[in-house]
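For this view, one protein chain was removed and the others were kept in their places.
Up next is subunit A:
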Amino acid sequence: MTPFPFAAIVGQDEMKTAMILTAIDPKIGGVLVFGDRGTGKSTAVRALAALLPPIEAVKGCPVNSARLEDCPDWAQVTETETTSRPTPVVDLPLGVTEDRVTGALDIERALTRGEKAFEAGLLARANRGYLYIDEVNLLEDHIVDLLLDVAQSGENVVEREGMSIRHAARFVLVGSGNPEEGELRPQLLDRFGLSVEVTSPKEIDTRVEVIRRRDAYENDYDNFMAEWQPQDVALRARILDARAALAGVRSSNVALHDCASVCVALGSDGLRGELTLLRTARALAAFEGADEVTRAHIREAAPMALRHRLRRDPLDEAGTGARVARQLAEVLP
């Protein structure tokens, strides 16, 4: 069954924008969605897969390499042709073992055929694609360490059981979770380009519409998909256009200055905030068909790009969203 169409998600505009922007420019670096249960977090992530354009990869390559020379030698890829496959969106389940994430000695082959072979893990499958972690705040610390290391270097290195394996592992992290159930380490927070907070819609009519669509999806699947799939296709075309236009979007000195002053006012750590903010604003401009980043783009992009980067006292409970909004009003009138 095809996942619920992205276009049919009611409301949650900030979350949808963030997903679209990260699809336009993967360099923005993924999305973190925090919010209550049953607000459509995982629905949106699964729907995102349908919006992503397919990638060209060498046939049979376990790490989706674009060219034959990029294929790791342990994979013993013999094909030379490339084929088009959907952008991988790989689930990283909670309670996953380290072996499953990084890959390990292929026990089955070792035991039955006496061969020493490498069984690729989730990181290999996620290369050039998206890695989705539901309930990311409940992820065990040692897996988080591992992800941080790989995300930093873009390479997965496995050194154990007499094997020395390395392969490219460049992926965009998408996470979702419920902040009431635990906190996320600042290092991991920083790895996400954008972060959005979702809540259940408050208006009865919106809620009714959400449920009506979900019910139609489950009980009247064919008609529902006939109505919404074309809209998903249109959105995907728009994303592709924006991707093409991205390189041509200009960012003036004023825009750069605006980005920097917002970040300075908020006291966000490092320069990653500025970079992400600029990239996000540029992707937004490309999506809206503008050829230059304006202050309006920056203003719209700032909350999602900066919300999770503020220096945070672990005991401070003030919402960071409010702080960003306040500073924005002052710095970018």
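Observations, loosely collected:
As a working rule, a residue touches a chain if its C-beta (ideal position, glycine included) is under 8 Å from a C-beta of that chain, and two chains touch if they have at least 3 such contacts; residues count from 1.
What we mean here is this: contacts and distances are computed from a predicted model.
A chain of the complex is left out here; the name its UniProt entry carries, from "Magnesium chelatase ATPase subunit D", "Phospholipid/cholesterol/gamma-HCH transport system permease protein", "Stage 0 sporulation protein KC" or "Xanthine dehydrogenase YagT iron-sulfur-binding subunit", is "Magnesium chelatase ATPase subunit D".
When the omitted chain is restored, the residue from A:Arg170, A:Arg214 or A:Arg272 that touches it is A:Arg214. If you put the hidden chain back, the residue from A:Glu14, A:Asp70 or A:Glu98 that touches it is A:Glu98.
Annotation: of A:Ser42, A:Thr82 or A:Gln229, A:Ser42 touches the absent chain (contact as defined above). On the side of subunit A, touch with the chain left out of the figure occurs at residues 1, 36-40, 42, 91, 93-99, 104-105, 107-108, 110-114, 134-135, 137-142, 161-162, 178, 180-183, 199-200, 202, 204, 207-208, 210-212, 214-215, 218-219, 314-315, 317, 319.
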